[in-house]
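Here the complex is missing one protein chain, while the rest keep their positions.
After this line comes subunit A, so read on.
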Amino acid sequence: MAINYVRFQKDKQIDWAKFAEGKVYPLGLGDMDTRKFLEFSKTESANIGSKSYKLSEVSLLSPISSPCQIICQGANYKQHLIESGLDPDDKSYNLFFTKSDASLTSPVGEVIRPKHVKLLDYEIELGLVFGKSIDSYTEVNSQNISEYVAAIFMANDVSARDIQLPQLQWYKGKSYRTFLPAGPVLAVLEPGDFEILNSLELTLLVNDRVRQHDTISNLVFKPEETITELSSFCNILPGDVLLTGTPSGCALRAPGKMLQKIAGLLSERKKWELFVKGQSKRSQYLQPGDVIHSFIRTADRRIDLGDQFLKVVQGL
């Protein structure tokens, strides 16, 4: 069964801890990066003392440390493809993009909406953490995937849609500081865990209303397939991460087919002006003061990646 760890700060000290039965058991490792921690977790059985904290007594940090490479998949759940204006039967390619590691932030805290951003969106995602280098084409399958994927975690791929789409700036629109709350749990996988992953349920609520809910089994491109493809154009180091895409229910809603055709006749500028205007009417976009609560777990809680609580604040 996956072993859950958290990275936390208490009294200005950063440490790793085992997280079990709702309690935080410090390991006394100090400020170790994710890559080193994964090595540690492989070789040594974590020594937990009798000391423990309640979750409320510590400040949780992202279990993914920078520097690291953050690779993302877009439109990787069927229902999300449909609402993004894509035909799921047509989609024959795996959509990749990256986020800057400057966007990494704590799983309990704030998401800052930059001053010039209106269309702030949320995307709950399952993140995979690599545990082995890849520097050449590698066939990954259900048999050997556990060699490459060492751990999993929850991510929120926060996006500024009015930068990402009209400006064609995916990197920027997805990478502002605080745009990648990660954790709280780093679930280090054990043999047999990969079979359970399919029953993981992702849930995201904004102000206690369910916006996103789906299971990992609905992923279009499975991790094995994705990593194999990735290896043909990308080098991977331990500690790098892959975000596997988000289910339906984001604030973003693609205009209908007809509207898209009409928009094709307009100038680029006019088209995106209308896009931003249209999207601004949607009450789903995040506003300062909104609270995002998200979690990924199985119904039987054999795997539980913890809870994120984020408050949206206005950047200055």
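One rule holds in what follows: a contact is a pair of C-beta atoms (placed from the backbone, for glycine too) under 8 Å apart; a residue touches a chain by one contact, two chains touch by 3 or more; residues count from 1.
In this section, contacts and distances are computed from a predicted model.
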item	value
Chain not displayed: protein name in its UniProt record ("Quinol dehydrogenase ferredoxin subunit NapH", "Cytochrome c oxidase subunit 3 family protein", "Extradiol dioxygenase" or "TonB-dependent receptor")	"Extradiol dioxygenase"
Which residue of A:D157, A:D193 or A:D307 touches the chain not shown here	A:D307
Residue among A:R209, A:K257 or A:K277 touching the omitted chain	A:R209
Residues in subunit A touching the chain absent from view	21-23, 54-55, 201, 203, 205, 207-211, 213, 249, 283-284, 295, 297, 299-301, 304, 306-307
